[in-house]
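For this depiction, one protein chain was excluded, whereas all remaining protein chains were kept in their positions.
Naming follows writing order (A, B and C), and every chain is counted from residue 1.
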Amino acid sequence: MSDSVVQDLLPSPTPVRLLAEDGTTVEGCPTGYERPTVPQLLAAHRKMVIGRRFDAQATALTKQGRLAVYPSSHGQEACQIAAAEVLGPGDWLFPTYRDSVALVARGVDPVEVLTLLRGDWHCGYDPKAVRVAPQCTPLATQVLHATGLASAMRRKGENTAVLALIGDGATSEGDFHEALNFAAVFNAPVVFLVQNNGYAISVPLSKQSAAPSLAYKGIGYGVRSEQVDGNDTAAMLAVLGTAMDRARSGGGPFLVEAHTYRLEAHTNADDATRYRDQEEVRGWLAADPLPRLEKHLRDVGALTDEDVRAAQEEGERLAADLRQRMNADPHLDPMSLFDHVYAVPTPQLAEQRDLLATELKAQEG
Amino acid sequence: MSDSVVQDLLPSPTPVRLLAEDGTTVEGCPTGYERPTVPQLLAAHRKMVIGRRFDAQATALTKQGRLAVYPSSHGQEACQIAAAEVLGPGDWLFPTYRDSVALVARGVDPVEVLTLLRGDWHCGYDPKAVRVAPQCTPLATQVLHATGLASAMRRKGENTAVLALIGDGATSEGDFHEALNFAAVFNAPVVFLVQNNGYAISVPLSKQSAAPSLAYKGIGYGVRSEQVDGNDTAAMLAVLGTAMDRARSGGGPFLVEAHTYRLEAHTNADDATRYRDQEEVRGWLAADPLPRLEKHLRDVGALTDEDVRAAQEEGERLAADLRQRMNADPHLDPMSLFDHVYAVPTPQLAEQRDLLATELKAQEG
Amino acid sequence: MAATSMAQALNAALRDALSENERVLVFGEDVGQLGGVFRITDGLTAQFGEQRCFDTPLAEAGIVGYAVGLAMGGFLPVVEMQFDAFAYPAFEQIASHVAKIRNRTRGALSIPMVIRVPYAGGIGGVEHHCDSSEVYYVATPGLKVVTPATPADAYTLLRAAIDDPDPVVFMEPKKLYWSKEDTELRYDSEPLGRAAIRRSGKDATLIAYGPSVPVAMQAAKVAAEDGLDLEVVDLRSLVPFDDETVTASVRRTGRCVVVQEAQGFAGFGAEVAARVQERCFHSLSAPVIRVGGFDIPYPPPMLEHSHLPGVDRVLDAVDRLQFSDEPDGRYLTGVRA
Partner (left out) sequence: MAATSMAQALNAALRDALSENERVLVFGEDVGQLGGVFRITDGLTAQFGEQRCFDTPLAEAGIVGYAVGLAMGGFLPVVEMQFDAFAYPAFEQIASHVAKIRNRTRGALSIPMVIRVPYAGGIGGVEHHCDSSEVYYVATPGLKVVTPATPADAYTLLRAAIDDPDPVVFMEPKKLYWSKEDTELRYDSEPLGRAAIRRSGKDATLIAYGPSVPVAMQAAKVAAEDGLDLEVVDLRSLVPFDDETVTASVRRTGRCVVVQEAQGFAGFGAEVAARVQERCFHSLSAPVIRVGGFDIPYPPPMLEHSHLPGVDRVLDAVDRLQFSDEPDGRYLTGVRA
């Protein structure tokens, strides 16, 4: 195998970074990527402010008993906002349970995003209408679906692509391997974004993988790969944007590993102090993507107090609306249990529906 | 990630080769490997002659209806003999259905090797006695067992290692991925040998993987890897021997890809002309591992006609013995169906045993 | 009319579906150039091209998960699992996604597809190639499960499965691939879910499916020589289940034997027996008796004949349907099901 083919497939030896932690510009942009424009960064900043407000509100709703469980995106917003921003209207997103902020940024109604997590039906939105697959719970299974849908696009001659999100822990599942392989063999327009936040619930990356970095998995499938500072919005936009463009124009799949951190516990039900110390968390707070981007945009004179206030207000409006609409229990009709198991209920389900109707009547009476 | 760590994990850009196709010595041995000694090559040659005779006899037995099915090792003997030769008495081998020649070389009774394939019970030998796992049918599942057993050795402080065999097609299964990952994370003394024979039944490697070569999968797990000319016995012994030594002394897992070819159809039941042309087969005949090794050993003056004749005679004796012992149908007791489902048959199985006994008596009477 | 084997009928069904509906895609391991290890997809790549019928990498979860995505994108995948036990790696994709996506999305996403599974034994196959795996699918709500017993049914049921709006696990009894029938292959768009009475009788009902249907028919033939008139019901569709046909038959005959090739414990026959006694209790003159394989891993080829339920085992069960009041010494202990 020629050395240049191999080099093309390997990621950069260190994560791509365009903004330093203090918001200053890292000089030079690795070949193949383009620095995002200031308007692109401004748009991302606005969505990040709103996304973070959404996330805080969702966490608050768990405390008020309005959400059963919430896996926070706090700290991972650069990944999730970039994931939404690089999507065209025809592209699809395949998220996990962790990616609520990406969905909100994609334009999915926040209440519909939280349907699953409040204990209502498992997918609150119409996936086809918003081009977002259901938030996936069985780890890594969705990356195969993403690959299949990407192949479907290619077969139909569409110039669109799919972005599949996955966590660091989930890369250990066999489905991740099979998806990368199918994607490469069928040259599917799909980009895999691994949000490596350092933990799978309590299990640190060091117990998950001995690879130099997860991005090095790409070459084993002939899939191009890159590693990125996942708290650097500019770098995330640059790399993901390039990867999606490449995919759309027939260049095939791409694996992106974003090094980031989950600032909250796994979910509100988790106690992160059992497995990591505050020291570590504090270290990552210094790398927070939002102040970094904000500082940068102010430094280059592109962002005003006014802009920030406007975004914050938008966030407050979204939060208030969310609070209000989540404040009522939805009324789920028990009889709907049987509606969508099959296109038409089987005779057996029809009988069971009758049984439940009788039970419900008895309970009323 | 430092460049040298990455380079250490990557395989050589071209397959390691110590003997050219015409048997002449390829000068220079890649660093880290040692050329096998002449006595080692002579021992391998002898086993290869015998192994090939065994393989031919097994194929003949299918035609005589004495074997239900036989997946031939013909063409892959350099891999399989090397696999057996690098094992110490305490090491374990995890073979697939394709690896009968490796088992014979390991010293398993040829009749016991063929038990499964003649339609008798599924494992003819005592795995613990010969330190060979049952020949595995569900693809890639065995590499996880191999990893677990390797970890068991390490936990017990043994200086032994496990060699796991797998085909090119089976590397696409999720279990292969999970095994490499577990092996790396637990630093298990296991060597994975992929016999890349170009096909998974009818599916060529080009439809199986887009990787530069399968050995490039190692780095994604932090597993050292190498690619080898799988028809070069000297190279196979060198690389596998080094990998096993490393594993035994705590150096962790190793992935070896051997480029080889299946000269026969997938099994006697397969019709290879449906998916590959004779041209290709002829090309690979020129790379046959046996004449190559033989030529080399004669060239260096280590092998005499006498040696060759002795090995061939040994092969004939083995074949004759095999023919003779396979020529009788084994008598399987139907009542044994219930013996080993559990350590002690459940009450339900005891009832079913009675039922079968009644049926059998009725059939006699 | 020509004698058609079940393998030919299935091939014709795929061919006709590919012709009539350009959304149909056929894929799996070795289904392309080779035409499948059982040649069920023979010639399809040649006729329709690699875009419509193609080989995949060797990974069953991959095949099914990839099919889910293609179905989301509007295609209609018909995938082949090479053998019963080799579908197990896909189990999570099947149980957690294929079966549930419609329900999860309240019908917004439907993913019709067909998963073809050659199953069961009787062909001298080695371990992992002969599992009766239907029970795993029938116990998973959201899947339909269908199994033909004749070439004509193989054609029409596979066409119906492909046309069905829900995912269908299509179980093909391997040992019947080469069974032939003089039949014209006709697809009448009848929806899935109807059993067929293969033979009418008044003394007892044999309920069978897939590989056990010919066994039941043969048993009925032998019993007829002894003056016993057995009805044979071929379930065809395990999910949805045709309670109507089954219940009517057993209420009429008053006696019932369920025949399945699978291991008996918690096999699909348990559901059939449980339903029949629930719905026909007062019509029954004897317990519903199940006949099947033993509760053991599939045995080696040299012993499979001892494991598989044959005509004798079925007739022994029929013997125990208490047709007369005379006690039978063999069964007084009551130990045997």
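Just so we're on the same page, a residue touches a chain if its C-beta (ideal position, glycine included) is under 8 Å from a C-beta of that chain, and two chains touch if they have at least 3 such contacts.
No experiment lies behind these values; they were computed from the predicted model shown.
Of the chains displayed, those contacted by the omitted chain across the entire assembly are A, B, C. In the complete complex, the residue from A:T25, A:T59 or A:S202 that touches the missing chain is A:S202.
Residue B:D175 is the one among B:E77, B:D175 or B:E257 that touches the chain missing from this view. Touching the missing chain, out of B:A44, B:A150 or B:L322, is residue B:A150. In the complete complex, the residue from C:D30, C:E80, C:E127 or C:E261 that touches the missing chain is C:E127. Where chain A meets the missing chain, the touching residues are 68-69, 116-117, 119-122, 137-139, 169-170, 172-175, 200-203, 207-209, 274-275, 329-330, 332, 334, 336-338, 341, 346, 348-349, 351-352, 354-356, 358-360, 362-363.
Mapped onto chain C, the footprint of the missing chain covers residues 61, 85, 88-89, 91-92, 95-96, 99-100, 103-104, 127-128, 135-136, 138-139, 141-142, 239, 241, 263, 265-271, 273-275, 277-279, 281, 284, 286-290, 295-297, 334, 337.
Residues of chain B that touch the chain left out of the display are 121-123, 126-129, 133-134, 138, 141, 144-153, 155-156, 174-175, 178-179, 181-182, 185, 339-344, 346-348.
One rule holds for everything that comes next: only the chains that are shown with their structure count from here on.
Work out the mean CA point of chain A and of chain B, and you get 43 Å between them.
Separation between the centroids of chain B and chain C, computed from CA atoms only, is 37 Å. Contacts with at least two other chains are made by residues 56-57, 59, 61-62, 89 of chain C. Shared interface positions of chain B, i.e. residues touching 2 or more other chains, are given as 172-175, 207-209.
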